[in-house]
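With one protein chain withheld, the remaining protein chains of the complex are depicted in position.
So that you can tell them apart, the chains are marked A and B in the order they are listed, and the count of residues begins at 1 in each.
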Amino acid sequence: MPESLWLIIAAVLSLTGMTWLALAMHWDQVMPRPASRADAPRRTLRGFGTVMLAASAVASMLADRPSMAVLVWFMLLAASALTVALALAWRPALLRVLCPLRAH
Amino acid sequence: MFANFRQSMAWLHTWFGLVLGYVLMSCFFFGALSVFDREIDRWALPETRFAPQPMPSFDKVLAPAFARLEADPADYALNMPAMHDPAKGPQTPRLSLPADEYWAYTTHRDPVLAIGAGFRVPLAKDPDGHNHIHGNATIDPRSGAAVPSDQLKIGSQWFYPMHYSLNWQWRNMGIFIVGLAGLVMLAALVTGVIMHRKFFREFFTFRPAKQTQRSLLDLHNLTGVVALPFHFFFAFTGLLIFAGFYYFPVSQFQLKPLHDQHEIIEARETGLPHARAGIPAPLASVDAMMAEARRRWAARDMAGEVGFLQLQHMGDANGYVSIYRAGSDRVALVGEAIHFKASTGEVLREEPPRAPVPALNEFLAGLHLQHFEHWLLRWLYVLGGLLGCVCIATGFIFFVEKRKQQHARSGLQGARVVDALAVGCVTGMIIAAIGILVANRLLPAGLTDKGAWEQQIFWGLWALSFVHAALRGAPVAQARINPAWREQCWTIAALALAAVALNAITTGDHLLKTLFLDPYLAVAGVDLSLLVCAGLAIAAALKLARRERHPVAMGAADPVEVANA
Partner (left out) sequence: MTIPLTASLRKFSLPLRILAAILGGWAFSWSFVACSTTVLVGLGMPFHDAETASLMLGLLAFLTVFLWAFATRSALRVATALPVGALLFHVVALLLQRQILSWGL
């Protein structure tokens, strides 16, 4: 079942990408170090987050024909953005776990 | 009238959103349920709980089933006198009408098969017209036996039409109201983006701990923004699907001459006869034609199940058979039709690849109608639909929250009325939807017109929820929470648990069996969704009870944005 494997990868990539973008934007809610002194890691997170979302689009394309993949990708973005927003509101510590930088 | 552009857009968003939001709420909710309409059908019709079947053999199963079809008495009574010309001779009795057209339709999720016939009206007033009396049935494709027709397919015949017509057929009023609501949805999205200035900065923002108004507006923005493409394209494609026939029917009105000329050109180009020849002819093996169609699709490297089968001009030398592929592997709708001459089985025409415009149209219609086989995308669509519901519902509640303090001080009832309507449209709608499932399991299977009873119970429960919300709404006029919200949440939880229990008791298909012992995911999925719904309803009820005891301090959150909303 390579299709479902690619779909899972696409979902994970989109969730990771959204998490990093959210960390870059809402750094203060999650991290102990103030955002004003974390410009460099936030820029890195924004860059990596965008790359992850693009990679998620590629994984969707590998799972389905392009017309279908576009729909799947847009809906995955919606689902992961919602998940990240709810995590940010209720369990912000979870997002810290997914941060790739040792930059608290 | 409006001080500036932004204010006019805010007015449009608030008031059109409020008035048509009630309609949009049912479009999104029942639309989300329609994603799994076939699965809800299986839950409601226990005797159809078997695996999806491919299109059966025509010669062995379909031909005898078609022969048993009768013209529908209601259709006959309504349309026969209008089509028949008494000057030419007596009216043909209903059961003696000759069949002119047969069709059968299935998808990769259908155990049962929908079939139908168009019966010809002899001695018609307009012999060139499309004079058909219809008769439809649902059959078990394994045996050809009919599935009782007075049973309501709650998914595909009640929830599904509910989401585009509100099940109000009179002069297609429901379809036009939903159309206006669809336009308002598009307008609300555009105006919402104009109003929401911090579109990107607040992309992930939801602050449940802040004041009610602030966190409601957060949730309203969040659910609207993250699924913005979904909301836009579902409203747009929904309108597009009905536009040609209902909203802008140019080809039936001012452009009818141009349309009719095109029909003649098209018939000449495709070689498919428009009318009967009047010469009797036999029917060659349709099974052989289906095999040939599958062979040709396979040669073009396409997944090849027959989705739609249509026989035109039955028993006539001009008769032909059209075989359409089930589009389970792509977004666009069924297609790649191959047409055969009915009397000989020779291929008349194989449809060429589509031009860009119809290809785009079929992609747009297909992304809404979802004939494809993709379970992840189906669930994501359910999520999109529910996000739409949350977006609209938070809009209602925000409207009430913003005004109820002021209304309470000046003794106005506006906030109370809007709140009661919101209760009926949010929790009341869920009560009606789950209530019809409970009724389906409680009413005896042999009850005559069981489907009609179920529909009455659906409307009755929904109406009751509005009455209940109105009667319990007094606290809103004192700027407190309507206890109807909490009470109806408990009702939802009780009904959902009852539905799951009744399904297990009356059919024996409990979750252990449908998940593990003898998996049948359609029924298990409905049961599990009901359990999740019950859990969420209980959580909401407990939370509401806490809020009623300890009201959160009210106060305008962000004066600028709240004023604009």
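In this section, contacts are C-beta pairs under 8 Å (C-beta built on N, C-alpha and C of every residue); 3 or more make two chains touch, one makes a residue touch a chain.
What you are looking at is a predicted structure, and each value in this text was computed from that prediction instead of being measured.
Considering the entire complex, the omitted chain makes contact with B. When you scan B:Gln169, B:Gln261 or B:Gln478 for touch with the missing chain, the hit is B:Gln261. Interface note for the absent chain: among B:Met173, B:Val250 or B:Ala298, the touching residue is B:Val250. The chain not shown here touches chain B at positions 1-2, 5, 8-9, 11-12, 180, 183, 186-187, 190-191, 236, 239-240, 243-244, 247-248, 250-251, 254-255, 257-259, 261-262, 264-265, 355, 357-358, 360-361, 364.
By definition in this document, only the chains that are shown with their structure count from here on.
On the chain B side of its complex with chain A, the touching residues are 201, 203-208, 222-223, 226-227, 229-230, 329-332, 363, 367, 372, 374, 376-377, 380-381, 383-384, 387. Within the complex formed with chain B, the chain A residues making contact are 7, 18, 21-22, 25-26, 64-65, 67-68, 71-72, 74-79, 81-82, 84-86, 88-90.
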